[in-house]
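Complex shown without one protein chain; remaining protein chains in place.
Labels run A, B and C following the written order; every chain starts at residue 1.
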Amino acid sequence: MITLLVGTNRPSSRARRIANYYQNLLTELNAESQILDLAELPDNFTTSALYANAGTNPAFNRLADLLNAGNKLVIITPEYNGSFPGVLKAFIDGLPYPGGLREKKTALIGLSNGGQGGMLAMTHLTDILMYLGSIVLPQRVRLPFIGQDLNQEDSLNHDLSRQLLREQAEALLAF
Amino acid sequence: MITLLVGTNRPSSRARRIANYYQNLLTELNAESQILDLAELPDNFTTSALYANAGTNPAFNRLADLLNAGNKLVIITPEYNGSFPGVLKAFIDGLPYPGGLREKKTALIGLSNGGQGGMLAMTHLTDILMYLGSIVLPQRVRLPFIGQDLNQEDSLNHDLSRQLLREQAEALLAF
Amino acid sequence: MITLLVGTNRPSSRARRIANYYQNLLTELNAESQILDLAELPDNFTTSALYANAGTNPAFNRLADLLNAGNKLVIITPEYNGSFPGVLKAFIDGLPYPGGLREKKTALIGLSNGGQGGMLAMTHLTDILMYLGSIVLPQRVRLPFIGQDLNQEDSLNHDLSRQLLREQAEALLAF
Partner (left out) sequence: MITLLVGTNRPSSRARRIANYYQNLLTELNAESQILDLAELPDNFTTSALYANAGTNPAFNRLADLLNAGNKLVIITPEYNGSFPGVLKAFIDGLPYPGGLREKKTALIGLSNGGQGGMLAMTHLTDILMYLGSIVLPQRVRLPFIGQDLNQEDSLNHDLSRQLLREQAEALLAF
């Protein structure tokens, strides 16, 4: 079971649509997957699931527990203010330690309206994931200009992007 | 007016105590300052102050408006999971764009229980601040082993740390 | 006097041609500049100008001394293997310490054949420059797909890139 982590709590985000696309790709490759969408986070989780309250919020725990279904993970992160969304890091800050992300094999995808394609989001995330003991795949996929390339049916009008995602998925399965 | 931004919403955090220390330092140097403590964030700000709701939460706006009192800023960030707290980035994600941090002259301080001293937290933050048009002081101060060095009266038992903070404060005032 | 540092020792590099373009831009803005091209480094500088030999190579010193002509600097770096050229860092490693880059106001430009545009090259360089006490302008300019956009007369067939470079140059002059 591969978990696809949608790295923002924005409702109906493009990151979620990329997760849908990736789930289809994994199905084609005969791999099972599930989606963990941060849009489902309880709205007060930054107090009710952190610090003295760590581990006590059932709605947060339900999401966190999805990470335990397998040892492979794909994190799909939009670019907010040049890096990943704060909410994604706050979710990570609420996970049990050690555990949560430890020894997970993790693939990263960054998306942006502009041309950066989440490069800094992914390099910052890599530091955090390595600190937590995750093994990050070297194939970090940038999806720049996503507003142009993602169409209504959640498919990608961009040959190279589709190829890079497929190569990444195959590498994750073989890892 | 210099704003001291406490980069976590943990109540009564060590970062807050460093802010208290720094405020005394600035007073000695005849500079006015105010503290913006993320512990005062509304507990549901990651939904009520972001995306479709950006700009509509009065309690969030009151904190964000503190940034407009001057053009100098000190960000004091603990190290959570090898980087800055997600809540700090989520606060930044809720600020008006452009604006908020644009053209602010910003000094960074990182603190940690371990030996890293928030180095990665500060380098990640630098990328975000530069993206938003802030000018970051080169004097980034690491405060490792803060659990040993910060005492009951919010003073620092560490000569080099005290010296680095003073040199940073002087550089910020001269900038 | 603004120094334009060409961040590779490759002869007749694209980075050099961007330096030529930028020099014309600065002339239009009534600012004097000079070009420091690492193609002029002595070919054995990694031994003859480092460690026990630091400061003893006249050909290296002549280049290093160009940095002392003023307090503003533009570093134009190609992207080699996802970051800046090792030769650029080796040149920095041979500079006198402290000094060389200390208190310089520095603008960064990254160029690449691919889509990254030297983003990681610039973020890595920022860390090094801040360590050395340089003040880095927040306007870091990415020039992706430079093989398409740079034409025979060293001008740029890309409106946004030309605009970003002009805004950066104006910000550097005003800094």
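In the analysis below, a contact is a pair of C-beta atoms (placed from the backbone, for glycine too) under 8 Å apart; a residue touches a chain by one contact, two chains touch by 3 or more.
This is a predicted model, so every value here is computed, not measured.
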Which listed residue, A:Leu5, A:Leu38, A:Leu111 or A:Val136, touches the chain dropped from view?
-> A:Val136
Which of C:Ser83, C:Gln139 or C:Ser161 contacts the chain that the document leaves out | C:Ser83
Just one of A:Asn44, A:Thr77 or A:Thr123 touches the chain that is missing; which is it?
-> A:Thr123
Just the residue numbers, please: which parts of chain A touch the chain that's not shown?
-> 123, 126-127, 129-140
List the residues of chain C that touch the chain left out of this view.
-> 9-11, 41, 43-48, 50-51, 80-93, 97, 120, 124, 127-128, 130-132
Quickly run down the residues of chain B that touch the omitted chain.
-> 115-117, 119-120, 123, 142, 144
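Throughout what follows, only the chains that are shown with their structure count from here on.
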Angle of rotation relating chain B to chain C [CA atoms, steps of 5 degrees] | 180
Could you label the chain A-chain B interface same or different, taking same to mean over half of its residue numbers are used by both chains?
-> same
How far is the middle of chain A from the middle of chain C, if each middle is the mean of its Cα atoms, in Å?
-> 35
Averaged-CA centre spacing for the pair chain C and chain B, given as whole angstrom | 31
What is the distance, in whole Å, between the centres of chain A and chain B, each centre taken as the mean of its C-alpha atoms?
-> 27
Among the residues of chain B, which ones contact at least 2 other chains?
-> 127, 130-132
